[in-house]
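Inspection log for the structure reproduced underneath, given as C-alpha cells.
Note that one protein chain of the assembly has been removed; the remaining protein chains are unaltered in position.
Letters A, B and C mark the chains as written, and numbering starts fresh at 1 in each.
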Amino acid sequence: MSAVLAILSGACLLLGSFLLLTGALGFLRFADFYARLHACGVTETLATALIILGLMLLSDSYLPPFKLLLILLFVLFSSPTASHALAKAAWNAGVRPRDNQGKRDLPLPAGER
Amino acid sequence: MDVLSYFNYWVVVVLMMLGFFIVIARANLVKKLIGLNIFQTSVFILYISTGKVAGGAAPILTEGVTLYSNPLPHVLILTAIVVGIATTSVGLALVIRIHAAYGSVNQNDILQQDQQC
Amino acid sequence: MELLVNSVLLMLLVATAGALVVVRGLLASTMLTSVYGLLSASFFVTMDAVDVAFTEAAVGAGVSPLLLLLTVAAIGRGEPRAAGALPILAIVLVTITGALLIIGTLDMPPFGSADAPAHTHVAPRYLQLSGEEIGIPNVVTSVLASYRAFDTLGEVLVIFTAGVAVLLILATPGQRGSARPRYTPGSHSEPHTILQVVSKILIPFILLFALYVQFHGEYGPGGGFQAGVIFASGIILYGLLYGLPTVCRVVRPAVVETLAAVGVLLYGTTGLLAMLDGRPFLDYSVFAANPVLGQHIGILLVELGVGITVASVITVIYYAFANQFEMAEG
Partner (left out) sequence: MLALTVITLLLVMAVALVRAFAGPNVFDRVMAANLFGTKTVLLIAAISYLYGSPEFLDIALVYALINYISVIGVLRVTELRNEQRGTKEGA
C-alpha cells in the first residue's frame, strides 16, 4: 500500500515540477507581458495542486495533510484572482499585447481601445 | 579548514557591505532606507546562523528529540524584526515630510536648498 | 541536500541585494525588497528558526514593501536620474571594511558546531529546564514571554513609541489637515468586483488564522508579534480594496490608537500584579497556586498585550501612510 502511495506521490511531484519548469521557461522567454502572465498563471495552479497532492500522499499523520489542504484551497482562491487583477491593472495602465518579437503593439479588435 | 563552514558568515559580510554601499553611495533617501533594511537583515542572518546547530531540530520541545538549535538568537531577532519595521516606518514618515518641505527626496538637492537659505 | 538549499538561498539573497544596488527606479526596488524578504524568510526556515521565519514572512514580504510602496506613491516615484560618476570613495571604503570583516569571520566557530560559545551559556538551561519550569513546548515563546519578558516589554514599548512618532510626524485620517473622504460611491472608474468578493471570503480566514497564531504560539511557531502583524494585514487588505474612508468607518482610528496603548498597559499591569503580591516584576507565579499554571496565564496575558499593540500600531501606521498617499493625489 505504502509503495503504491510513494509511486503515486512521486508521479505527482514529477509532473508538478515539469509543469513548473515549462511555466518558468515561458515566463523567461515570452516576448509580451500577457503571454508571460498566461505561461505562469496557467501552469501555476495545476502545478501547485499536483505538488501539494504529492506531499499529502507522503504524510503519515492527519494534521499535515489538513494544513496542506488549507494551503491548496487558499492558493486555488488567490492565485487566479491575483492573475486576473494583474492583467486588469496592466490593461488599465495601457499595456497592450505585442507581436512575437515584442516590438510593436498588435492591432486590437474593433470596439476596443 | 573547511571553506563551506564559513560560507554563511561571508554572505552576511557581503550583504552588509551591499547595504552599506547603498546607504553611502545613493542620494535618494528612500533608497538609503532600503539599504539600511538590507544591512539590518544581514545582522539577522548572522544571528540566526550562529544559532543553528548542525543536525538540531527547531526549538519546539518534542518527545525523543535531544538536539535543538539555540532558541536565544531566535527570540532576539524575532522582536528585532518587528521593531525594525516600526522604526523603518518612522524613517519613511520623515521622508514624506522632507518631501513635503523640500519637494525632493534627493539629499544633494536638499543640501543645496539648505545652503541657499 | 540541506547544504545545497542553504547555499542556493544565500546566493539568491546576494543576487537580490546586488540587483537592489544596480536598480534605480523606486518601484522596482520595492518589488525587489519584497523578494528579498521572502528569500530571507525561507533562509530562516532552513535554519530551524520557525518563529523568526513567521515574523519575517509577515513583515519582510508583506507590510514592509507595502509601506515603502505607499511612501513611493506619496512622494511621486522620484524619477531616477542618470547615473552620476562612479562613487569610487564608497567602493573603496566598502571593500576595505568588507575585507576586514571577512578576516574577522575566520576567528568565529565553524557554522553549525554544537560546542560554539553561543550554545554553551544560557541556551542549554532554557532547553533543559523550560519544559518543567514553564511547561510549554515552544522554547522561543517561553524565553520571549517569561525568561526575558522584561526585555520584550522594552521592545513592545519601542514599537508603541514608533507608532506615536509616526502619528506625530504624519496626520491621520479625521485629524485637522487630513484628506477629506474623496471616495464617493462610483468614483472608481471600475470597481474591482472579483477582488472584493474573493477578499471578502478570505479576510475572515486571515483574521481567524491570526487568532490561531496568537493562541497556538505556546505549542507551535507563533505568538503575539506574528499574530499582530497578520491581523493588521487583514485590515490593510480591506482598506486597500474598499478605500481608506470605508476601513476607517469599520475600524476607527481613535479606537486603534487607544488599543495600542491598552496592549502596553496590559503587559505592564501583568508585571505590576506580581509586585502587589511582593514578588519581582513580571513574576507569573502570582496568578495561580501552581507555578506552571501561573506561567501559562502570565504568558497568555503578556502575549495578548503584545498582539494588541503590534496589530494596532501597524494599522495606525498604515492609516497614516495611506492618508498621505491620498492627500498627495487629491
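Following the convention adopted for this analysis, a residue touches a chain if its C-beta (ideal position, glycine included) is under 8 Å from a C-beta of that chain, and two chains touch if they have at least 3 such contacts.
This structure is a prediction, so every number in the text was calculated from the model and none was measured.
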Using the touch definition given at the top, which of the shown chains does the missing chain touch? A, B, C
Can you work out which residue in C:237, C:259 or C:316 touches the chain that's missing from view? C:237
Have a look at B:60, B:80 or B:110 and name the one touching the chain we're not showing. B:60
Residue positions on subunit A contacting the omitted chain are 9-10, 13-14, 16-17, 20-21, 23-25, 27-28, 33, 36-37, 40, 44, 48, 51-52, 54-55, 58-59, 61, 63-64, 67-68, 70-71, 74-75, 78-79, 81-82, 85-86, 89-90, 92-93, 95
What is the set of subunit C residues that contact the non-displayed chain in the whole complex? 1-2, 4-5, 8-9, 12, 15-16, 19, 22-23, 27-28, 30-32, 34-35, 38-39, 41-42, 45-46, 48, 50, 53-54, 57-58, 61-62, 65-66, 69-70, 73, 188-189, 195, 199, 202, 205-206, 209, 213, 220-222, 226, 230, 233-234, 236-237, 240-241, 325, 329
Since one chain isn't shown, list which residues of subunit B touch it in the complete complex. 57-58, 60
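What we mean here is this: only the chains that are shown with their structure count from here on.
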If you average the Cα atoms per chain, which one ends up farthest from subunit C? A
Averaging over Cα atoms per chain, report the distance between subunit A and subunit B in Å. 32
Separation of the C-alpha centres, subunit A versus subunit C, in whole Å, is 29
Subunit B and subunit C, separation of their C-alpha mean positions in angstrom: 13
Where subunit A touches two or more other chains simultaneously, the residues are none
Quick check on the complex: what are the subunit C residues that touch subunit A? 189-190, 192, 194-195, 198, 201-202, 205
Contact footprint of subunit C on subunit A as seen in their complex: 74, 77-78, 81, 84-85, 88, 92
Going by the contact rule at the top, pick out the subunit C residues touching subunit B in the complex. 3, 6-7, 10-11, 13-14, 17-18, 20-21, 26, 29, 33, 36, 40, 43-44, 47-52, 55-56, 59-60, 63-64, 67-68, 71-72, 74-75, 78, 80-81, 87, 90-91, 93-95, 97-98, 101-102, 105-106, 108-114, 116, 118-119, 122-123, 126-127, 130-131, 137-140, 143-144, 148, 151-152, 155, 158-159, 162-163, 165-166, 169-170, 219-221, 223, 225, 228-229, 310, 313-314, 317, 320-321, 324
